[in-house]
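Taking it in order: structure first as structure tokens, then the write-up.
A single protein chain has been omitted from the complex, and every remaining protein chain is retained in its original position.
The first chain written gets the first letter, and so on, giving A, B, C, D and E; residue counts start at 1 in each chain.
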Amino acid sequence: MATQKTALVVSAHAADFVWRCGGAIALHAEKGYDVTVLCLSFGERGESAKLWKQEGMTLDRVKSARRTEAENAAKALGAADLVCLDLGDYPLEFSRDNKMKIVEVIRRVQPAFMLSHSQYDPYNTDHMNTTNAVLECRMIAQAWGHNPGEKVLGAPQLYLFEPHQTEQMGWKPDTFLDITPVWEKKRAAIECMEGQEHLWEYYTRVAINRANHFKRNSGGQSGGRDCRYAEGFQSIFPRTVDEL
Amino acid sequence: MATQKTALVVSAHAADFVWRCGGAIALHAEKGYDVTVLCLSFGERGESAKLWKQEGMTLDRVKSARRTEAENAAKALGAADLVCLDLGDYPLEFSRDNKMKIVEVIRRVQPAFMLSHSQYDPYNTDHMNTTNAVLECRMIAQAWGHNPGEKVLGAPQLYLFEPHQTEQMGWKPDTFLDITPVWEKKRAAIECMEGQEHLWEYYTRVAINRANHFKRNSGGQSGGRDCRYAEGFQSIFPRTVDEL
Amino acid sequence: MATQKTALVVSAHAADFVWRCGGAIALHAEKGYDVTVLCLSFGERGESAKLWKQEGMTLDRVKSARRTEAENAAKALGAADLVCLDLGDYPLEFSRDNKMKIVEVIRRVQPAFMLSHSQYDPYNTDHMNTTNAVLECRMIAQAWGHNPGEKVLGAPQLYLFEPHQTEQMGWKPDTFLDITPVWEKKRAAIECMEGQEHLWEYYTRVAINRANHFKRNSGGQSGGRDCRYAEGFQSIFPRTVDEL
Amino acid sequence: MATQKTALVVSAHAADFVWRCGGAIALHAEKGYDVTVLCLSFGERGESAKLWKQEGMTLDRVKSARRTEAENAAKALGAADLVCLDLGDYPLEFSRDNKMKIVEVIRRVQPAFMLSHSQYDPYNTDHMNTTNAVLECRMIAQAWGHNPGEKVLGAPQLYLFEPHQTEQMGWKPDTFLDITPVWEKKRAAIECMEGQEHLWEYYTRVAINRANHFKRNSGGQSGGRDCRYAEGFQSIFPRTVDEL
Amino acid sequence: MATQKTALVVSAHAADFVWRCGGAIALHAEKGYDVTVLCLSFGERGESAKLWKQEGMTLDRVKSARRTEAENAAKALGAADLVCLDLGDYPLEFSRDNKMKIVEVIRRVQPAFMLSHSQYDPYNTDHMNTTNAVLECRMIAQAWGHNPGEKVLGAPQLYLFEPHQTEQMGWKPDTFLDITPVWEKKRAAIECMEGQEHLWEYYTRVAINRANHFKRNSGGQSGGRDCRYAEGFQSIFPRTVDEL
Partner (left out) sequence: MATQKTALVVSAHAADFVWRCGGAIALHAEKGYDVTVLCLSFGERGESAKLWKQEGMTLDRVKSARRTEAENAAKALGAADLVCLDLGDYPLEFSRDNKMKIVEVIRRVQPAFMLSHSQYDPYNTDHMNTTNAVLECRMIAQAWGHNPGEKVLGAPQLYLFEPHQTEQMGWKPDTFLDITPVWEKKRAAIECMEGQEHLWEYYTRVAINRANHFKRNSGGQSGGRDCRYAEGFQSIFPRTVDEL
């Protein structure tokens, strides 16, 4: 019997997974992967300006609205599961307990690959702290002595998805993924983010321009594989292959 | 009708292709690739110390001996072609004419991927200058206005093979290739290098330790794919994929 | 009497100045700068694929067509002068004589600032070699003993304009320029590039997304200066200021 | 009515702001800025060797002496406010509570720009941890959901002032500020640091040599703006401009 | 009376000091140094897979077994002291209390030089966090106000010993140490690590190949000092010398 293929996205705030790797989620879901989206927070304090500008807004109402958006987006993308840890944002706190909650999800999912933020982000330290924590939790999940008896984690790749203002983050994509077949799903998920409408067209432009990069790198001036929408990723670990 | 798959190795000196990517050559040859090895020089002045210590040695005799070694090694690896440009070494001269000779080979081979040296090497500037030239020649081979009518080059990956003293070169492998199935061929090719016997065991140890890295990255403590010999490569360009 | 303000753009190929800093040219022209555009080549061999695909095309006809496009674009942008050195492209050759031609232009223009390519570009070595040459020529133009009697150059900033696939080039913008007031001129210049129509929308999207970065960096979530089109630049040299 | 211009210096220990950006403080104070100096600690444990060598010294007496020095220096520079958080040094502890105290100051000051330490310092981890915390606190201060109703922070530049042994810290100045008009004030502030007299001449030499760099970068061999004392700064974020 | 020479190794887990600097320990012990090995944990959870695969294993039994191995290895190497802080691994927790325990050891040993892990390790964050903590503790140990009356630390070099998969860690050795005279002791210590037998030959190969690098850097093709086993180290701080 074939093993179910799985992937895990770790998103600092509720909307990050949509802009940055919504295409990868939808594409792998269509390919039969169970993709789990783990939102560490709802971005309730730091990424919900539009809501906070409304009269009488409360933290709970913001969280609730953001959770609904995240659920709708995850559904639009075909994610198998959405886990919201509600750790609080701006700043995210990576206490030992919180890290163990992340480890627990990693162990349960046993992902073939993981996706998270860039390793540097001077605008948003929640992002870079998330990736540091993911690396630490990946290590813990690999330990035979952590909750002995549980299945230990293998060595999943960690892909860093595209940050805002890529060059300021020192992010360099080494992998372009053609998301043309699922673009409509990504766009639908994007439109679930009602509080950040100013970014809908922004990330549509990003996807179209990344498709240009896909084409360049698949064939240069002599042609290249056609592609209309793409996403870029940076790998942390080396690949192991049987053919170059 | 299926197109013949091809690859091109650009080696500054006659022996470089053996130590650094002999496994990749043999493996892809077995997979049906036509692999062309392009030696820019024989390493006649700078990498033939043992020969020069013999009484009455001449440049021609050194070149001839090194050429024979290279031919034997290429044959042992199953390379489809060995091209020796005899540009002179220590230093290699990258005149316009010489670069055009490289372009001509690239255009003729139309490689699916290329292999060459690290981008920095303070011990051996021939190595890093070769890679700079390969990038320049790749660009020229892509130009529609260069020898119009010839088939222009696509966008082949350039893999940088393993230099000696990797850390001093700033070389970081992102791809490990399992060469276990062809290890005997690589070892046979290594033993063709009679003048550098001190390196036979050195590069055998490298291959075994790289296999450890292959295993680590394919599965960590929980297992990983078995592998007894491997080679590492650094990619210059991003990959374009349909699945992460 | 006030001195005329001047700027100099050094473009490896005829079209580069349009996509990468057309806004800066038009904006400074409107501000009263004499902006000189120096095209080292026409991009006749390497960046004129569409022309070469036409029956019976010749190098002269390609050059002529590309020159016309460059002239039209320079006029649309309000550049004071367009200088075409016709050094040949793919590869550009930076012989001593050719470098002296560049020095001559720099000395004549006496730019308050200069613009050129990124310092690294594995896809297009003409680009990075141009910037290396510009730095060398800037140094020569500053030498009191080079053509004694001529006015020596001061210490103009060298801004690196935006390359294609910025992250692959290690290019990091430290300056965003609002080009909203001159966007129509830049778009008009872009449309002069008839052979590269596939890039018109691409660079329009770039300009709109860079405007988002302009806004972010001028005010964050609390507002920021409005901006609809922008260009990004990386500075080589430090600034000297009287107020932070 | 014009808004009061403001700036904020975050100094890990009581004396850092004097050596590293005393000129910037005095200059902007003269220009009408309200400059707030925030000292996270007094450097009581780690940067008060001379006091500790005295018989019967206590932590309170050291703090008191260092506080007095800092107050005198701040006054000499014309700082509008000196805030001492007394978080303890060697090591500084960046607990959530402590970070919120920093956020509170940032929100109150609403700085047009901020100044703090280099991002790497293997000699003094308090320094680099301070800058990490400043970036995190800047992010929190920008969050609409942090203490809703308070005025959120815009996007102030963070300048990194000059560390000791600059090259070991990977610090690269991109901005030189002419502090000649206020040098006497900076020197007076320096002389308030009675416990570190060995550094008085050291940082005077630094200021004179930085003036040489100011001149070089403002005009090269052909002249350059005269300058007798300067300070250097590295910017974290891009600038947004209307003219290059 | 001559002062006793001392050195301090800070090892995240019980076995690290053996693979990575066992030769340096044995060599300096033979030269009369008192070498203290500080193990922050036993690697009981994360680096004891073989033990955990045994039926009925407990954390205490794993720790006990690993402690015995570490004691045997330290004895084989001639270390003067082995200190086990038992801070727990995967992840190591660097609370203030734990850091003070490290500071206490540093102050007691007063090392002429220190050895620890690489500054980056995405596979094993315990390693990189250890080095960050060592730098912080070194700073605290230098503070005159920390436990006034104790002897403060000077400015010992911190050497980073060789990580696994060096290139992935950005580790670059600047110092090769000839450990040929003590190789048998290092091999004996290696064989104390019964749970990690798969690494015995791996690190023997590393030592032999590092000897090749020692020879290259001591004399190139013209000879070089003979050496059969070596270890490599990266220095954090500059050296101070009276002769180059």
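Some points to look at:
Operating definition for what follows: contacts are C-beta pairs under 8 Å (C-beta built on N, C-alpha and C of every residue); 3 or more make two chains touch, one makes a residue touch a chain.
What you see is a predicted model, and the numbers here were worked out from it, not measured in a lab.
When the full complex is examined, the chain removed from view is found to touch B, C, D, E. Only one of the listed residues, D:Lys75, D:Arg96, D:Arg205 or D:Arg225, touches the absent chain: D:Arg205.
Among B:Leu8, B:Val62 or B:Ile102, only B:Val62 touches the chain that is left out of the view.
Contact with the chain not shown here comes from a single listed residue; of E:Phe17, E:Phe94 or E:Trp144, that residue is E:Trp144. The chain omitted from view is touched by exactly one of D:Lys5, D:Arg61, D:Arg187 or D:His213, namely D:His213.
Of the listed residues E:Leu87, E:Leu153, E:Met169 or E:Ile190, the one in contact with the hidden chain in the full complex is E:Leu153. Although one chain is hidden here, its contacts on subunit B can still be listed: residues 44-46, 48-49, 52-53, 57, 59, 62, 89-91, 93, 122-126, 168. In the full complex, subunit D touches the omitted chain through residues 49, 123, 164-168, 170-173, 201-202, 205-206, 208-209, 212-213, 216, 221, 232.
Residues of subunit C in contact with the chain left out of this view: 96, 99, 132, 135-136, 139-140, 142-146, 148, 158, 236-238.
The working rule: only the chains that are shown with their structure count from here on.
When each chain is reduced to the average of its Cα atoms, D sits farthest from subunit B.
Chain A has the Cα centre that lies closest to the mean of all protein Cα atoms in view.
Of all residue numbers seen at the subunit B-subunit C contact, under half occur in both copies; the interface is built from largely non-matching residues. With centres defined as mean CA coordinates, subunit C is found 36 Å away from subunit A.
Along subunit B, residues 142-144, 173, 213, 216, 221, 232, 237-238 each make contact with two or more other chains.
Chain contact topology: the protein chains form a pattern that is neither a line, a ring, a star nor a complete graph.
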